[in-house]
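All protein chains of the complex are present and in place, except for one that has been dropped.
Should a chain be cited, it is by its letter among A and B, assigned in written order, with residues numbered from 1 in that chain.
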Amino acid sequence: MVPTLIGVVLLVFFLFHFFGGDPAVIIAGQGANAKQVALIQQQLGLDKPWWVQLWIFVKEVVTLNWGRSWATNEEVSHIFATRLPATLTIMVPLTLLQVLLALPLGLGVAYVRGSLTDRAVMITTTVALSISFLVYVIIGQWLFGFELGWFPVQGWSQNTGYNLIRYAPLPVFLAVCVSLAPQTRLYRTFFLDEIGHDYVRTARAKGVSEKSVMLKHVLRNAMIPILTDLGTGLPSIFIGAFLLEVFFSIPGLGREVLLAVNRSDYPVIQAFTVYLAVLTMVVNLLTDIGYKLVDPRVVLK
Amino acid sequence: MTTLLSIADLRVSFKVGKEQPFEAVKGISFDVPVNGTLALVGESGSGKSVTAMSILRLLPVTAAISGSILYQGSNLLDASSERMRELRGRDISVIFQEPMSSLNPVFTVGDQIAEVIRLHEHLSRRKAWQRAIELLEEVGLPEPKQRVSSYPHQLSGGQQQRVMIAMAIACKPKLLIADEPTTALDVTIQKQILDLLARLRESHQMSMLFITHDLAVVGDIADQVVVMEKGEIREQGPVQAVFHAAKHPYTQALLSCRPRLDVRPRRLPVVADYMQGRILDANAPQRTPRVDGEIVLEVRHLGKRFELKDGLFSHSYFDAVKDVSFNLKRGRTLGLVGESGSGKTTVGLTLMRLHKASAGEVLLKTESGPKDLLKLSEHDMTALRRRIQIVFQNPYASLNPRFTVAQILTEPMRIHNIGGNERERLELTAAMLERVGLSPGALWKYPHEFSGGQRQRIAIARCLTMRPEILICDESVSALDVSVQAQVLNLLLDLQDEFGLSYLFISHDLAVVRYISDEVMVMNGGSIVEVADSDTIYRDPQNPYTKRLLESIPKGLQGLAIPAVA
Partner (left out) sequence: MSVVSTSVATAGGEIISSRRSAGVWKQVAKRLRGDALGMASLVVVLAFVLLSLFVALGWVASGWSVESAVPYAPPDFLGPDTSPALKIEQPTGPMLDLSSVDPLAPHYADIDKRAKELATAAKPKLLTLPFGADRSGRDVLLKAIKGSEVSIFVGLAAAVVATALGTFLGALAGFFGGIVGDVLEWFYNVFTAVPGILLIFAFAAVLGRGIGTVVVILGLTGWTSVYRLLRAEYIKHSTREYVLAAQAIGTSRATRMFVHILPNVSHVILVQMSLNVVFFIKAEVILSFLGLGVPIDSVSWGTMLNEAQAELILGKWWQLVAATVFMAVFVTAFSVLTDALRDALDPKLR
């Protein structure tokens, strides 16, 4: 884990240092003269050699002191801390619903494999997948928020509970709709792979009913790739969450990053990249531990 | 009533995409006796497994079955799914060939045995678990009380098969179907499992339907035998009658073409001989082992150690090959025999520098004196590679599926500058193909169009294009059907006579090694435990491991006369 973190830090540093624009110029804004820019450069320590700057960067990472946003002058760590809850309020229900719905759907489709139902589902999901997520949100917002008025189109409050009932449902619902298609297909593939294994034949030879074969033998074994997928897919749940935040004006991490990107607010972007990398690695560790519970063949180091 | 199960005019065909359905079984009939063992014998593609699986309707959905399988007065093929589920595991059970993949990896052994008990006998969990422990004891699994809560991957192959057997006999079935249960096991373990099955069959008064390709095993354990080829029955009857007086040429061929321990004909009879009615001389002189000759390859203290990383800082190691030394003589065959994990394959691969050796020297005789192959640079080694070649075990994996035969055969020639231009090379390869018994038209085909035996011939041809002196045969015939095996062994012997090749013949099959070798080395746990010429080692083994190996060989074919004419 540590070497990876070092790598991420290096990646972020070099990306922004060598390819990004001069921060001093960005901060100074348009219409600043050379003297002003030089002054800011000195303040930011940009006139020092790059390895010194790298060292400063590393120190910032380790001490979690990222300075302040160039745009709002808010402390970056504060930004992160205050925006995280909103992202989680969307992400957690989203992940749970996704898995809980896709499992029975995938299982059901695998059970009726080859039949007309299976084929109809596959075609529907293929078409559903070809429509951009954006379209679903645009239409969803318009239909449920604007036309029918069931949910507010945008908004957020300070109260988590209220958020869950009032503001979270529409975005979560739309995201679940979109992800159901690919998840179901994926889980179907996992189940079909397991059905092809020899131990299923043994179970049938013992007289186990087809239903039990699916629900007991196959499901248990399929949990292994499902867990893998969950673990590797967790970081990409962020993708959906980010876009939802932008659409629904939810003050979460994703929206913050997008704002930072548009404003070239480097400290925020750098900090978030490193923070989220750490979060991802922690999630991976948890997934590895989860493996041990599901697959007795795994030996933890 | 002496018949338990009666199969009449069984036909099974498989739908393969839009093409014609493939007929695996073309109308066969036989009876399984009560309280006896019937062996279903055939090579790959004979339809024996398909026949057995159709009894319990365990075939894939693409299969179309017709005919009748009469059990207790009704046709099983007409039975409902519920009836089939009742019968499975209770009246009729199955054990399969690969125990590792046939057991569910995420459930304990005890759970899996208890499952079948609770399905059919409605015992409580605790009682079922107890019963599982008793069963494990009955099948001879050591420490049953501890083992019952272990997972399949924690057991060895033989132990896993015992667990499968325990699951199968748990509800006291009337018929046990055993689908090649010992094919994947070492020969010493095979003997134990076969003895166990015979014992259980006796004590439970069951019938057994035993599927195998090995006639020697049939001779040991079966009362009745049914011989199948290409979906049809060629011959059936009591084992003694069929073995001693086989009527069908195919049966005669199967019985004779397997190398035996007691006789060693100049050439193995093959199926074609019998089908075409050739006369074989039963009194032809036997081959005798020759131990003289000039030494072409000298191996001294060869060692191979595998390092296993146990985390960041700790290392454990495993010595696959320990201090192996031997000499290979020109034009002679040195056999290397051992069970899985003995290190025999590693010896071959290390000689060829396909594994990096940890110790020792491999001295190859050259004009400028003996050279140690292990110490040469890559460049020097490449030049010498043409002198030692290797034929691998798996004919389906040793040829590049995306190359034509012509490409496969001309590549080594190009590397070693044999043949001036492409046309010359193609002519040489065409000649080589004919030499190994294939038509030159094969040049333009892809490997998947050939059978296993044909692919091995192509692999041998590939080696021969470089005119090597030494050929390492790493289980080269082990994956082939018995009749094909005989053909390839004959080919190897002919090539040895014509080109003066020296062979290092590695195999787990003692009968084959004994047949083809002049001298035999026995390997166990990475070391050579005995070396002797191939007559002495079978007549008068010294080492206890060698003796155990010899005792484990099925003797079912001993003492049979080779029919002289079909």
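Going forward, a residue touches a chain if its C-beta (ideal position, glycine included) is under 8 Å from a C-beta of that chain, and two chains touch if they have at least 3 such contacts.
All figures in this text were calculated on a predicted structure; none of them were measured in a lab.
Q: Taking the complete complex into account, which shown chains does the hidden chain touch?
A: Looking at the complete complex, the unshown chain comes into contact with A, B.
Q: Looking beyond the chains shown, say which of B:Ser398, B:Gln454 or B:Ser552 touches the absent one.
A: The missing chain is touched by B:Ser398.
Q: Touching the hidden chain in the complete assembly: which of A:Leu134, A:Leu215 or A:Val298 does that?
A: The one listed residue touching the chain not shown is A:Leu134.
Q: Applying the definition given at the start, please give the residues of chain A touching the unseen chain.
A: 3-5, 7-8, 11-12, 15-16, 19-21, 126-127, 129-135, 138-139, 142, 146, 232, 235-236, 238-239, 242-243, 246, 254, 257-258, 260-262, 264, 266, 269, 272-273, 276-277, 280-281
Q: For chain B, which positions touch the chain that isn't shown here?
A: 17-18, 349, 352, 354, 381-382, 385-386, 389-390, 392-394, 397-402, 404, 406, 411-412, 415-416, 423, 426-427, 430-431, 434, 440-441, 443-446, 448-449, 459, 462, 466
Everything below uses one rule, namely that only the chains that are shown with their structure count from here on.
Q: Okay, in this complex, where on chain A does chain B touch?
A: The contact residues of chain A facing chain B are 114, 197-199, 201-209, 217, 220-221, 224, 294-297, 301.
Q: Taking the touch rule as given, give the residues of chain B at its contact with chain A in the complex, in rising order.
A: It is residues 56, 58, 61, 85-90, 93-94, 96, 98, 101-107, 115-116, 119-120, 151, 153, 164, 167, 310-311 of chain B that touch chain A.
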